[in-house]
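For this depiction, one protein chain was excluded, whereas all remaining protein chains were kept in their positions.
Labels for the chains are A, B and C, by order of writing; each one numbers its residues from 1.
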Amino acid sequence: MRRLLPVAVAALAGTVVLLDMVLAPAWLAPLARLLLETSLVLAAAALLFATGHLAVTHGAGIARGEPESGYRSVLLAALLITFGIGVALPGSAALSWVFRYLYTPIQATMLGLMTFVLVDAVYRAGRLGPRGARILIGLALVLLLLQVAASDAISSLLPALRDWMLSVPVTAGARGILLGVALGATAAGLRVLLGIDRPYTVE
Amino acid sequence: MPGARPPGLSHAGKAHAVSGYGASLIANSDTAVLVALILFVPLLIFFTLRVSAGLRTPLRTIAPWRALPHLSQRSTETGEPVVLWLAGGLQDAAGPEAAALATLYDYVSAQQARADQPAPLRTTHPVALLLAMNSLQGNRERHQLGASQQPDEICFAGPAPLALASAISADLRQGKRTAILLAGSFEAEALWCVASAPLSGAPMLSATADPAGAALTGLTEDPLSGERALPGEDLFSGGAYLHRPLTLGSLLAEDWMRWLLIAIIVIAVLLTSAGYGG
Amino acid sequence: MNGSLAAGFLPDLIGLWVAALLTLAVLSYVIQDNPVFRLTQYLFVGVSAGYAAALAWNHVLAPRIALLLRDPADAWPYAIMLALAALLLGRGWQPTARLAGIPLALLLGVGAAVAIGGVLRGTLVPQMAASIVSLAPIDYGGGLRGWAFALDAAFMLLTTLAVLAAYHYRAGRTGATSLWTRLGRRVGQFGRAMILLVLAALLAGAMLSFFAALRGRFDFIIYDWLGSMRGLGG
Partner (left out) sequence: MSLCPHCQGENREDAERCIWCGLPLRPDREGNAAGRAPASDTHSEAETSDAWDEDPLAGLAGLLPPVTLPPMPEGSRNAEAEITEQERQDAALFHRIASSPPPLGPPRQPTAPLAAPVPERPWRLTLAVLIVLAALVPIVTGGRLDAAHSPQPGVAAFAAALDALQPGDRVIVAYDYAPSAEAELAPAGQAAVADLATGSVALVALSSRPEGVDIARQSLESLAVDGLPLRYGTDYALLGYLAGDATGLRLAATDLAAAFAQTDAAGTPLERLPILNGLNKAVDADAILVLTDDANVARRWIEQVGARTNAPVLMLTTAAIEPLLIPYADSGQLAALISGAYGNLPSAGASTRPSLYSADGFLALWIVLVLAFVLGLRVTGRRSSERRP
């Protein structure tokens, strides 16, 4: 029973939602909507749970006196303060301040930092990388040049070539990948609905 | 030729003459989806039954799935863990991908639990975190072990994709690794992983559903190798290769659907080119 | 965005400096990994997690609790949702950990169904329809141009199908040399090569995106931060 109940819940809830999406009988719509909303609430709860898990992990690490406790306390303090401001003063200027002046610069600069990491990686792949990686980089550099220099001022062929590359071989290749992903995701989803995969249980 | 628009390359519309068949497929999307499901579900059930009755078939080699068992074994000998870095793209997706990621962790934690070794996990995916906690608990209980081997064996890295980069930098300073498995939907943080993983001296395996991440991991792996996990579909196949032979049935069903799809497209194209279907 | 950055207003002025120093702290990694960079990393994990959790609470859970409290008779479904959410949160406590299986099952079941419905209706069928193109030159106006477009369409079709075929799982018998096996192998290789081309296009795009982000930060440092200092001084 303890094992059967979650499997039944997953199968039933999934079937209702899938039937609503495919056949859309009017009588099923309210139930499907209810399940969707429940699922949305649970997704938010999962995010809260994960955040709590993060806080507890680092809190316990500090209590045990593990290395990097100083950094961990910064993390914990930042987490608690941000969450506190967010819950106590939703939509306030204070929360926006945290977002604009703490979150944004670090996040955006981290991505900018990837430029340096990327150039390092390109150097390394050139030096020691496998043959395929070198071909990948070579192709990418050619495509990048096409993007950058696609100017009618140089030659009207360049923009046409850029557009052809993107709209014929790349589109067709990406379409093949997307069709594959669609098949894979459908199979993996059906495995969950049919109870072949039961990752939600403690077995 | 109905449906044919004036040729001209543009992102904003088709350059090639779409067949009348294509147009009617779009017009009857709901029916097409229903037909696809009516074909797929029985095929999947049929092959799963065949597999549970003992059918086994050789599969295309996928490097990470082949290496993982050996690496897990080596890890139980050396005591240096195999670490999983799971990324979820968007933070709270609870779909097939979360299930696929959970399967991978389930395998590694089952292997490690046999020798009471840790199975560290770093993830940005809250649902994968919850599923991994289930796996870890179940696998360790089977061997009468405590809930986890290390206090922060499973760690949430914060929901922002780039936060994973921060978490793995911290993780890499913790000690030696046997291998690092990168799985899920990666974006820029994949590059950080690719750049950081060599610092640990451990080989890195990757399987991602998002080709954008695969482009970045391709900088160290050989994208031309016939065994590298292909971006996309391959991520979902881990279970069949590792420890869930029953899911082999779904791969065989997928293969049938794939060739059916190809056959339909080829026939429709031939008919269209011969002037039918208008 | 930039309009509100006008220096003078104290929190914004402090914020501008904090942001600029954090930007420089992250960029300091270029020279060497250092404690200040690590500090910003930990800070980022904390802020991002706290911010996302606060939004999940404010925009998803709190309004529904408010609705339930205001009108329990009418809003009873929220009671079920919140009870399931409570079960999920109970995963962290050993005695209730197993009960979290039920909300997790619901989450995955619904997630799987939505994904299936979505990919079939939004990707599989339309992309399949878009692959069905005419290969007859006459449909493209005939002549040289018609032939060019027809060849183009044939190349596209072949690429899509080869990439799709490259994912084929079942391996043929090793050593088999039948025509089909060899043909399949060739098609798979071609598919892999075209996947490589897609990856290359994505890599080129990533190069642009990373660099754009970097320049966004330089823009900020030069025009917003240094610019504000010049404004204050003069």
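General observations
Assume a residue touches a chain if its C-beta (ideal position, glycine included) is under 8 Å from a C-beta of that chain, and two chains touch if they have at least 3 such contacts.
The model shown is predicted, which means the values in this text are computed figures rather than measured ones.
Every visible chain touched by the undisplayed chain in the complete complex is listed here: A, B, C. Per the touch definition above, the residue from B:106, B:171 or B:210 contacting the chain not shown is B:210. Within the set A:9, A:54, A:85 or A:137, the residue that contacts the chain not displayed is A:137.
The residue from B:50, B:66, B:114 or B:243 that touches the chain not shown here is B:66. Summary of contacts with the chain left out: across B:100, B:113 or B:162, the touching residue is B:162.
Where chain C meets the missing chain, the touching residues are 1-4, 30-31, 48, 51-52, 55-56, 58-60, 63-64, 67, 110-111, 114-115, 117-119, 121-123, 126-127, 129-130, 173-175, 198, 201-202, 204-219, 222-223.
Residue positions on chain A in contact with the hidden chain: 17, 21, 29, 33, 36-37, 39-41, 43-44, 47, 90-91, 95-96, 99-100, 103-104, 107-108, 110-112, 115-116, 118-120, 122-130, 134, 137-138, 141, 144-145, 147-154, 158-159, 163, 166-167, 170-171, 174-175, 177-178, in rising order. For chain B, the residues in touch with the chain missing from this view are 9-15, 29, 58, 61, 63-64, 66-67, 69-71, 89-95, 159-162, 179, 185, 187-188, 195, 197-205, 210-212, 220-222.
Note that in this section only the chains that are shown with their structure count from here on.
The touch graph of these protein chains is complete, with an edge between every pair of chains. The greatest number of inter-chain C-beta pairs in contact is found between A-C. One inter-chain figure worth recording: chain B and chain C are separated by 15 Å, centre to centre, where each centre is the mean of the chain's CA atoms. Centres computed as Cα averages put chain A at a distance of 13 Å from chain B.
Residue numbers of chain B whose C-beta contacts span two or more other chains: 15, 30, 33, 36-37, 91, 94-96, 98-99, 127, 130-131, 134, 137, 156-160, 162, 165-166, 170, 188, 191, 211, 215, 218-219, 223-224, 230-234, 237, 251, 254, 258, 261.
The set of chain A residues that touch two or more partner chains comprises 18, 22, 39, 42-44, 46-47, 49-51, 53-54, 68, 71, 107, 110-111, 114, 118, 132, 135-137, 140, 166, 168, 174, 177-181, 183-186, 188-190, 192, 199-202. Every residue of chain B that touches chain A in the complex is listed here, in rising order: 9-11, 15, 30, 33-34, 36-37, 40-41, 44-45, 48, 91-92, 94-100, 102-103, 106, 126-127, 129-131, 134-135, 137-138, 141, 151-152, 154-160, 162, 165-166, 170, 173, 188, 191-192, 194-195, 209, 211, 215, 218-225, 230-237, 239, 244, 246-247, 249-251, 253-254, 257-258, 261. Looking at the complex, you find that chain B touches chain C at residues 1, 4, 7, 14-19, 21-23, 25-26, 29-30, 32-33, 36-37, 57-61, 91, 93-96, 98-99, 127, 130-131, 133-134, 137, 147, 156-160, 162-163, 165-167, 169-170, 188, 191, 211-212, 214-216, 218-219, 223-224, 226, 230-234, 237, 240, 251-252, 254-255, 258, 261-262, 264-266, 268-269, 272-275.
Every residue of chain A that touches chain C in the complex is listed here, in rising order: 2, 5-7, 9-18, 21-22, 34-56, 68, 71-72, 74-87, 90-91, 93, 95, 97-116, 118, 132, 135-137, 139-144, 147, 165-166, 168-186, 188-190, 192-193, 199-202.
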